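One protein chain omitted, others in place.
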Amino acid sequence: MSANATDRLRAEYRPGFAMPRDFYLSPEVYESDIRDYWNRSWIWVGHVSQLEVPGDFFVFDYGPESVIVARDRDGTTGAFQNVCRHRGSRLCMEASGNTRVFACPYHAWTYELSGKLRRAREMAEGFDPADYGLLKLHLREFEGLLFVCAADTPPEIDDGLAQLGPLVAPFGLRNMRIAHTASYTVPANWKLAVENYMECYHCAGAHLDFARSHSIKEPGHKTTELVQALHPRSRAVGLPVNEVSRYDPGKATLFYKRYPLFEGYQTGSRTGAPLAPLLGDLTGFDGGATDLQIGILNNFIIYSDHTVGYRFIPVSQLECRIEVVWLVRADAEAGKDFDHGDLTWLWHATSLDDERIIRHNQEGVKSHHFVPGPLSEMEWGITAFYNDYFSVSAG
Amino acid sequence: MSANATDRLRAEYRPGFAMPRDFYLSPEVYESDIRDYWNRSWIWVGHVSQLEVPGDFFVFDYGPESVIVARDRDGTTGAFQNVCRHRGSRLCMEASGNTRVFACPYHAWTYELSGKLRRAREMAEGFDPADYGLLKLHLREFEGLLFVCAADTPPEIDDGLAQLGPLVAPFGLRNMRIAHTASYTVPANWKLAVENYMECYHCAGAHLDFARSHSIKEPGHKTTELVQALHPRSRAVGLPVNEVSRYDPGKATLFYKRYPLFEGYQTGSRTGAPLAPLLGDLTGFDGGATDLQIGILNNFIIYSDHTVGYRFIPVSQLECRIEVVWLVRADAEAGKDFDHGDLTWLWHATSLDDERIIRHNQEGVKSHHFVPGPLSEMEWGITAFYNDYFSVSAG
Partner (left out) sequence: MSANATDRLRAEYRPGFAMPRDFYLSPEVYESDIRDYWNRSWIWVGHVSQLEVPGDFFVFDYGPESVIVARDRDGTTGAFQNVCRHRGSRLCMEASGNTRVFACPYHAWTYELSGKLRRAREMAEGFDPADYGLLKLHLREFEGLLFVCAADTPPEIDDGLAQLGPLVAPFGLRNMRIAHTASYTVPANWKLAVENYMECYHCAGAHLDFARSHSIKEPGHKTTELVQALHPRSRAVGLPVNEVSRYDPGKATLFYKRYPLFEGYQTGSRTGAPLAPLLGDLTGFDGGATDLQIGILNNFIIYSDHTVGYRFIPVSQLECRIEVVWLVRADAEAGKDFDHGDLTWLWHATSLDDERIIRHNQEGVKSHHFVPGPLSEMEWGITAFYNDYFSVSAG
């Protein structure tokens, strides 16, 4: 049934234009969003610093889904559906912690850190615990970033990550920790939040603080000269200047680009001054920032001294959460090496702007009189999202 | 899909009886309510006193829809869908104000007061702003009252308004202003609120204040004698006593009738005493009140010294708002010429009663055991509403 609603949208879809209201309002489509798109896409769930020692675990939720990511006794990491194999109770209630086993709060079915069912009492003859281990998700670690995918056959990602590796290596992302996480509830379908991130057509008017310091996405900004000036500075501090742009149906989207901040800005700060110790092996500030996308749902901005991760999590059909994660060097101390308020200022302000404009977008899209209009040349990323959505959800 | 649910109701409908529960509970039917009935019906949105000078505008919302009504530089008025032609953002966020243009808060597409798209940056070659003006609604002004209709071909209204004109003229409705607006949220489908207004079978029992002073709708009230006594009094103060009653599929419903208040009541007040300066050209109080309906959704009660407008606005399937607007002469001063509390007393009390009984009606209608019963002879207006609903929504 859900397939039909998505099929209708696929048939109605007019490349170069926005999507019709059912894309955001149909309950059938929302059901398919989770079942056919999110559950087959790579999702960024966290960072290895959240799993320091054996027994460490954390839980990541989206829509009706919940995933446990845990480090086993032998040091390996695994990802599991947070659903008991007996009668489906949510298994792990804590957002994070350290444990020896996962025991279901309902009937005490007990699972090991590897997901294996250790024990279920009073089962009939012939019951084999080996048949009832927790369902596993695919898990990839890339430079300390953890991604999961619930599909049987996930979109290709390994070749892509191999390609990204040398570009990202100098930032030492594995050697970071989460300094702050913020969550912004938006009364809108999650796809409007993704679309919003996919384009910077709205930045000049809606994000004044961002637009004052970040150059790349606005054609009017003499990008060519600024980029020419950036490249030698990047190389000088140890950063390659190659770009990666892979939008290929069936494969995880990949995008990597270092782009210039405006003069006087060394990082994404209010004054332009540094916010935290230099990342990884960098020998100085190049006045640039990196847009990194690993799978279209997972976005990162890498400054010379901190990284910001962005994701747009479905809560229900007309509610989502913008979740923003700020990471700094693992050895940076709050209060001494960085200030929380300064560190989070820019993307906190930007997220509040986004909450407002996405909400207004949802209100208008509800109208029976909404006719999807033509996209500007700065909104090509939205088309990339639609292509990925239709390709992945077709299975 | 929605057509099917409404078609089933049309097939099940038994003239002279109430409607089955799906009329109020089916999500398909609610979708059709807005798309096929409200979006093709004439809707009273406001009064010209809200658009005094060029640039004045106000917004009227119903269900998922939002309409801008504005006065252009050249003095003409227009009504537009409050939806950006780009990616559908709600365009105008203020309930009313004065502006030079409507600029979308998302990507700054900018529209003139005529609805014309003035500017959209970074669009591809071949983009013509002339193709992307705001979608217009039909707009009619009748004696200062503003009505819109979003249908391509609205129900006939002009001949009807021409017929009503001479009857309404003495009240000088154009020369009024809004003294007060109140909104009563009801946890019920909007159609139960409309049905409630369509009949006065419930008045004797449920509206004691109203029933004490208003005669016309209750058969037991010796209407004939009272009406015979009213007519010469009406004529004496300058009011025609003709009636209009047009319930004609395909045409906007029209109803006009002057009916008697009980002895001692000059207007709809607690004591019977006047509440505000005489309207228009009236030379005195005739002890009457006018029931005026222009399109079945738009209802007015015209006393000799004030007018009350009533509408029943869908919010969601099981929520609506009763909105009541009190108008007085444009030159009447609050505190001196009228008192807010006295002016609004009767219909405030009556609306609170209605909120309660409509809510209880909704509760009962939810039951699978609700079997629509026969209507009384005083409930013919409900049948008129059903006929209009089925006729308009059939398209």
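Note that the chains are named A and B in the order they appear, and that numbering of residues resets to 1 at the start of each chain.
Everything below uses one rule, namely that a contact is a pair of C-beta atoms (placed from the backbone, for glycine too) under 8 Å apart; a residue touches a chain by one contact, two chains touch by 3 or more.
The structure presented is a predicted model; accordingly, all values stated were derived computationally and were not measured.
Only one residue from A:Arg85, A:Lys191 or A:Arg321 touches the chain missing from this view: A:Arg85. One of B:Pro166, B:Gly205 or B:Gly395 touches the chain omitted from the figure, and that residue is B:Gly205.
Listed by residue number, the positions of chain B touching the unshown chain are 16, 18, 21, 195, 201-202, 204-206, 219, 356-357, 360-361, 363-378. The chain not displayed touches chain A at residues 34-35, 39, 64-66, 81-91, 93, 105-108, 120-124, 127, 132, 135, 150.
The criterion applied here is as follows: only the chains that are shown with their structure count from here on.
The mean-CA centres of chain A and chain B are about 48 angstrom from one another, to the nearest whole unit.
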